[in-house]
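My structure is below; once you've seen it, I'll send some questions.
For this view, one protein chain was removed and the others were kept in their places.
After this line comes subunit A, so read on.
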Amino acid sequence: MTSFVPQDATSLLPNIEAKARQEVNEPHSAVVRFGADQPLRLDAGVALPHLQIAYQTYGEPNAARSNAILVCHALTGDQHAANPNPVTGKPGWWETLVGPGKPIDTERFFVISSNVLGGCMGTTGPASLNPATGRAYGLDMPVVTIRDMVNAQAMLLDHLGIEKLLCVAGGSMGGMQVLQWAASYPERVFSALPIATGARHSAQNIAFHEVGRQAVMADPDWRGGRYLAEGVTPHRGLAVARMAAHITYLSDQALHRKFGRRLQDRANPTFGFDADFQVESYLRHQGESFVQRFDANSYLYVTRAMDYFDLAEDYGGVLANAFAGSKTRFCLVSFTSDWLFPTEDSRAIVHALNASGASVSFAEIVSDKGHDAFLLEEPELFAITRGFLDSAARAFGLPPGREG
């Protein structure tokens, strides 16, 4: 194994996988279940009669329930934004930004984070038990869209008694959800913070996703999507998918800074195909640890949802129409080295928002960390988030936060 994996990690891996499997139907999260009387109508043209949504909340709602912030996770994220992940034990994916005294201050705001539709951490997805058959949905799960995810979140908010959100925030696919929220439910969104995202998935991004899906489906253990029933998992295919995708989350600079051409625990190349380079070893580790916690079919579904996302298309091809008359305050953030959702993608949204007359801020942050910068230590992102939320909270009539 590589130096990136702790000595005992190999023995832990099956344990992590078992934990992940458990989360699918009985998660370590609050859960709301909607019966057949409250089906979720999907863009695919069918209804999902048994919807389960797993979610976490942080902080307390105020009396008027006007301090709620919904944070939306990215492709392989989950509802555990600001608590240790019950599967991996790692910190929540947005603990940099969400917590007591942090920019999304849980002492001031009521923060809601749910697993997306199609996910594998407790919200209905292809790995979930299909009540109609008593088996996992697998490919019987209808293909879902970003809008379906948002509509499911709206049902969760209804359940929680949140009429209007102070803010919806998220990066990457989370940012797509933010944009969809602002377009679908403008009256429920006072402010929106889409980070490192785009109003549509580019051809290049679809292409990368297709490589990942083909890797999964080419694995003989995928079994036409029925691997759970047959007691196997397409580990190798999903790991390759993750390796390819992971490259797109970083930047050339960041990879070079981290690894350069350094060799992994050896003085010379082996003249073989072992992981000679540190970067190879790192990617293998990324792939291997990912497959323990994430369901392969879920990866197909969620990547597909991103591919289908093209907000303008739903509004006659004019993005500005998606935000026509919007009273929502927007703040967009991009990162200079992000080539998956480059600054131009954010700027296109800004232009559309300008054209529709919406209130919008937009900052491009200098970072060499690539797309993943939105999950990392980026002081400017923190300052912008804090300033934007402070101002939104003030305008929404919330009492001022504590100093600092």
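Simple rule for what comes next: a contact is a pair of C-beta atoms (placed from the backbone, for glycine too) under 8 Å apart; a residue touches a chain by one contact, two chains touch by 3 or more; residues count from 1.
By definition in this document, contacts and distances are computed from a predicted model.
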Absent chain [UniProt protein name; select from "Mg-protoporphyrin IX chelatase", "Nitrate ABC transporter permease", "Dissimilatory sulfite reductase" or "Methionine biosynthesis protein MetW"]: "Methionine biosynthesis protein MetW"
Candidates A:R188, A:R329 or A:K369 - the one touching the absent chain: A:R329
Hidden partner chain, touching residue among A:D43, A:D221, A:D310 or A:E364: A:E364
Footprint left on subunit A by the chain that the document does not show: 329, 331, 347, 350-351, 354-355, 357, 359-366, 380, 383-384, 386-388, 390-392, 394
